[in-house]
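Structure, as structure tokens:
Only one protein chain is missing; all other protein chains are in place.
Here the chain labels run A and B in written order, and each chain numbers its own residues starting at 1.
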Amino acid sequence: MKTHTETLTVRTSDREQMLDITSEVVAVLDRSNIRDGLLIVHIPHTTAGVTINENADPDVVHDILAALEKAVPWQQGFYQHCEGNSAAHVKSSMMGCSQTLLVKAGRLTLGTWQGVWFCEFDGPRTRQAVVQVMGE
Amino acid sequence: MKTHTETLTVRTSDREQMLDITSEVVAVLDRSNIRDGLLIVHIPHTTAGVTINENADPDVVHDILAALEKAVPWQQGFYQHCEGNSAAHVKSSMMGCSQTLLVKAGRLTLGTWQGVWFCEFDGPRTRQAVVQVMGE
Partner (left out) sequence: MKTHTETLTVRTSDREQMLDITSEVVAVLDRSNIRDGLLIVHIPHTTAGVTINENADPDVVHDILAALEKAVPWQQGFYQHCEGNSAAHVKSSMMGCSQTLLVKAGRLTLGTWQGVWFCEFDGPRTRQAVVQVMGE
């Protein structure tokens, strides 16, 4: 079994933003020369996350961010965390800080409309995404 | 290390529905002849997902769907996506499009009450679930 790991740099430009990192992730897979196994994207931050969703119509990610903001508003009277970014921490846990994808015959088994999205919830910042491929 | 992959077909009958696919997933594990490792269920769709939850009382999945609808209503004034199914995309990301389970001595380490649920958020449709077992 082989393991191949790379760390990507992601620069965000807004407080809340979803960035399509699918092509960067696929490039790591290609460089790994692993044909069958899995690929994990891990975000080493507590106010960002990663999710899989549609990468055709940009309105979809707009609506995801808007619906998350409605469900978990930036300002709520009960927040105690002094940095004022508690909503970002909650959204990070809701989306998750890692995604596990499958690799078959050298390709991700993503569906037709699925892309890998870096989720910024407290930007703009320079962020990282660790991509690990495991298999043979 | 061995890898065994199968694609299941899931037919849903409602717009929102949770379907217990535990026995189909366990059948893939049995056919893999893998005794120790992990099993990943990946849903290649952006308006469906997969989660692990109780499979004893059917009221639990009713309440999960109802609570998700309350937190992320099907209609909200700020949605821009022209297909009108933005809530389904949000719920897909909230539940996640994959679940990673552990395999020990040829069995999933699911708890007593845990089952694997395919989550339909924009049905009815014919869907897929990719099941991959990795280990020895």
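Some points to look at:
Please note the rule applied: contacts are C-beta pairs under 8 Å (C-beta built on N, C-alpha and C of every residue); 3 or more make two chains touch, one makes a residue touch a chain.
None of the values given here were measured: they were computed from a predicted structure.
The chain that is not drawn here is touched, among residues B:V10, B:L29, B:I43 or B:M95, by B:M95.
The chain not shown here is touched by just one of A:I34, A:M94 or A:V116, and that residue is A:M94.
In the full complex, chain A touches the omitted chain through residues 1, 3, 5, 40, 42-46, 71-72, 76, 78-83, 86-87, 89-90, 92-94, 96-98, 100, 128, 130, 132, 134. In the full complex, chain B makes contact with the omitted chain through residues 1, 36-38, 51-54, 57, 59-60, 62-64, 66-68, 70-71, 94-96, 99-102, 104, 109-114, 135-136.
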